[in-house]
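Let's turn to subunit A:
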Amino acid sequence: MSSGELGLAMAAFMLAPVVGGLLTGIDRKLSARMQGRIGPPILQPFYDFFKLWGKDTLVTTRENLIWAWGYLLLTMVAVFMFFFQQDLLIIFFVLAFAGACLIFGAFSVRAPYSHLGAHREILQMLAYEPILLLAAVAVFLKTGTFMITGVFEFGEPLLPYLPLTFVAILIALGIKMRKSPFDISACEHAHQEIVRGVYTEYSGRHLALITLTHWFEIVLILGFITLFWAQPLWIGLLIALGVFVLELIIDNISARLKWSWMLGVSWVVGIGFIIANMVLIYCAGGFIRV
Partner candidate 1 sequence: MLSSEILSIAELPERVEQLLQEDARIAMATCLDLGDQFEVIYHFNKGLELINLRVRIDRGEELPSISHLTLNAALIENEMREFFGINITDIAIDFKGGMLLAGNSPKAPMLKSLKI
Partner candidate 2 sequence: MARVTFPFGPQHPVLPEAIQFQLTCEDEKVVEVLPVIGYMHRGIEKAAEKNPFPDNVFLCERVCGICSFIHGATYCQVIEKMMDIQIPPRAEYLRVLWSELSRMHSHLLWLGLLADSFGFESLFMQCWRAREKVLDVLEITSGQRVIQSAAVIGGVRRDVNEELSSSIGAILSEFKREWDAILPVFEKDYTIRIRTVGKGILPQDKAWKLGAVGPTLRGSGWDVDMRTTGYGAYSDLDFAPVVKSGGDSYARMICRAREVGTSYELVRQVLGKLPSGEIAVKVNGFPNGEAVVCTEQPRGELFYYAKGNGTAYLERLKIRTPTFQNIVPLLTMLPGCELADVPVIVMSIDPCIACAER
């Protein structure tokens, strides 16, 4: 990597939370418009963040707070590795560790809603982990490497080869964005049978941390989606934005469904599609030879 690229990666990493926050703001604005409301200003997520940052923190257990930091910092590590074009599998492994921190945070206090949320969060990971790993494998089949650099070296857009994988990623994105029909462990809005699930016991500054982490996560997954059309990059960014809006529309036209349904869809449709995609690539012979 040249120093110019390094600087660019660093800048992208620094911008990630800003972009994530703005996207969340757009999310809230667009959702409100879809619901016939005017909605909050685009900058609302930042107001929320700073307000929470300035509030007192109530503590149920100290460990709870430690894991919140772990969740944030590890997600940041994953995002950092993403912009530094590292190994996709490792990035997803780190992301899984970060997700586990959130789960441990929820488990670390003996509170029923927290625990229920944690169990559902585990199920969500069970649903999207295989999709992400397999999507990385599908990308590998075309580019011949798990390194993100390879995607850029590949020189062609990936989407025409990996349409089914792309669809599967949408499921993972929906789960990660905590949007209907997959907002089962902790949705962005309240009014849920398990209160706010894994977030329930957090307050003040540590809730702000989790919000921030969420922004990073969105950027990471949308970044991964961008890779499907990395050359030229702006098309990829447009696609990512389009997919983001698509998620919002789906969120607004569907009810929250249950974990069994989620697991069924992500395993049957998600994994099934990616494997079908791999078979297609294999049959077409356009995979990397060893």
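The candidate set was assembled so that all candidates are chains of the complex that A comes from, given by their letters.
Just so it is clear, a residue touches a chain if its C-beta (ideal position, glycine included) is under 8 Å from a C-beta of that chain, and two chains touch if they have at least 3 such contacts; residues count from 1.
Please read these numbers as outputs of a predicted model, since none were measured by experiment.
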Checklist outcome for this item: Complex check, subunit A vs 1 or 2: touching candidate is 2
Checklist outcome for this item: Interface with candidate 2, subunit A side, in the complex: residues 31, 34-37, 112-113, 115-116, 119, 180-181, 183-184, 187, 189-196, 251-259, 261
